[in-house]
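The excerpt is restricted to a subset of chains, each kept in its original location.
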């Protein structure tokens, strides 16, 4: 077909417009097929070529991330990244966003976010053993934000608790940029015996594809193209309602057990979860990865509602479904396992060979020998979406935004009150989550800078190893300088993991950004990827997976760039509980890392004074790596020995809220106050310069000299004692008040305890 | 005046109802295979002091929209009766 | 001689592996038994673990009591065999009528996962027979429906009969009389909301669950020994 023919076709036929496809994308489809697509074909292209599924705006940038290391078994591109943890055990990890659905219906949006990420993990053959949920909502003063927070937290808990996977950590950020566009990121980690590792690939002509789990309903049709790939205009929540999905954790629980049993019994050739874009995605991706074709009998798909069309069946995002590719001879055994777990299992497709030119075709048939509703190269759906190198534009006022002058000129009349106002205990959130299941949780939420689990789980051999994980994000840093802010975020996450004695092994990321059609947003994304690549290379942490969520905007306003990272690390031997964030009376308090009096980009400047400008300090990544290794070594000595050396009593990294918040949290955690005489400038108290940690010790000289011998700056800033937190002439707060302001912040805002 | 209010909240058509499905399966296992299309809803009863029936109704509609039902996935039916004078 | 303890697994159970590990550490043989089994002969005691047996949408434990294995559990309980229900297991035992009362939604309407303090208030159960009265233990709770309730007559009966075996020091869920665990009148069936198997190693924060589960294993051993003795006589 000639270009003019195609152009003419497009101008006559506007079927693609409501599906979110551009004219030129429609043109590409016609070009691939050499004809006008059928309705089913067009619907499948629209969901598979959506931003959410195809990463068409971000793919060319993501290529710059470092993804390789000897221990990486599976990198980006599969459902989850997988690393080798030694002793025949592998760890699968991934993070995803469920932002738009959580704004429309917070409970179900968050719940189905959890459900979706779990399937990404067990589809690799891993048993999910841990979830983390970085959340971003508007300020607690805003009624809608409180409603969203409540629903989101109930949703995460409602699904995670009953599906039987503990939520062991997360993060909560309150900022006005999320007021009409909350972010719900969900991280999941699973463990597996290495030989159970399986990929989402179809192979073997004549093999059968079995659809497992829930019946297909009209839920979430077009969720990826209409919902996740466009922003919210004013008051649009209502119009997008048909995309809401309802989660069923009990179905998912049985699905996990049935799938792991099928994999253990070696009954499965390949397996893939059904997420965004439903069956269209699962069938085309497995066929494309295996270089084969597939004949799908759409009539065979069990339905929840009468009268569903083939388009609806192929694009429905009904939850709790998996597609398993099996040999015909194992069908009876597969059905038997599913029957035991009360899982519906239906053969819906067969694997077919490639055509003479080596192309595998995905064909959708209406009945086993029925009319062909679609016939497209599988690869064209899965891998050949158009890639965009969208225009990028550096913001004009960068210099002004990065000027640290205004922030550093700020003064307050009452620094004690400032500090109290900045304290938030996320316990209200994690108390609603089972965070102890599998009895692996050495450090759960709130205990330490990172979560620390035993590396153990049903079905894997027991070791003394520990598995650390931390999720981090700081949009305020990134808003001013996405590249530097992302480097700092990765550095903070690596240091959090190191503070539990672990060596960082892998990172997954979730890039939450605004509208990619805004050149400034693409510039932010590109800078973020570069910053992440630089930090990960310098710290030797491979990126094994990620997720990009674009169009996070409301009423034309983009959110601040919010790259969330989750770093996972390993520690060889945990025989004792390592030191956490408490201290003991009479401990000396040591600050490791460079002093800083820069409050640019800090929460103090932003939340207390409303100043959102000012650069954070640059992280020296080479020095940071030494600090991470030093801190991990100190903690490992305490955790790995039957008799601890007792050099480190407590440790806490300095991040959001600066030294002031870190010291306050350490006081509250231990019930012992502190007397800090070395810090006399309020800016030093609130600076968020990363690459720093506070250590409490009874043997200050030994600790300081060990640090300095590694080239790490170390000074004693004060002592742990008494029942007040005192910092020179700046801060003086009774421990009781400090504790109640910390613990009660969210409950008070939600009206669950009366405010003063 | 006092009114007896009853608000019935149910999932909108087409939305999955895992609770209903689980009950249906359990009823089948227990020997009641004749039960089908099980859907579960919630009923909220309360008494309301209001000037008259019309203002009671408009108040209850507002309660439903703001708190009792989630319009994205639920619909509601309101029944109001005059409470017997006590 | 080491005793055989059946750990019942429903499709939605999730604490079965945790309790299996704990019981194994105490030297008993723990076997996970599928809820469709009809026969528990060969087992000396039963544990129903935590989780969400059948999704628990209707009421926790409501559907579980109809699983085939529950007939066998009931027979074992009625013949004096030791039965322990933890969390969801406690809910299943009340629904099945093996323990009095019911567990409602937490008073705060929120799921609670935290470590709380409980006090041993009776020895009249397999779980506490070896633990001194008044002992205070720190145990994790993890539930959305742990709010124990019953009618006044039942309450009077269980209080006077020494059936309240554990009480919260600081009530996390609104349960009547701070009840955290109860036994049946005969003292061979016991249920509790806290999770002793989650407090089994100082590395994870507490080992206060050990005396309770050790007491249960000891009770099973004594039950077996007394039956053997009876059989011989």
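Observations
Chains: A, B and C, in written order; residue numbering restarts at 1 for each.
To be clear about the criterion, a residue touches a chain if its C-beta (ideal position, glycine included) is under 8 Å from a C-beta of that chain, and two chains touch if they have at least 3 such contacts.
What you see is a predicted model, and the numbers here were worked out from it, not measured in a lab.
For the full complex in this file, the chain formula works out to A x1, B x2, C x1 (one representative per kind shown).
Please note the rule applied: only the chains that are shown with their structure count from here on.
Each chain gets a centre from the mean of its Cα atoms; for chain A and chain B, those two points are 37 Å apart. Along chain C, residues 54-55, 57 each make contact with two or more other chains. Within chain A, contacts with two or more other chains are made by residues 248, 250-251, 342.
Here chain C touches chain B in the complex through residues 54-55, 57-58, 63, 66, going by the rule given at the top.
For chain A in complex with chain C, the residues that touch the partner chain are 154, 157-158, 161-162, 164, 248-251, 253-254, 257, 340-342, 430-442, 454, 458, 574-577, 752. Interface of chain C with chain A (complex): residues 11-15, 17-18, 21-22, 36, 51-52, 54-57, 108, 110-114, 140, 142, 144, 195, 197-198, 200-205.
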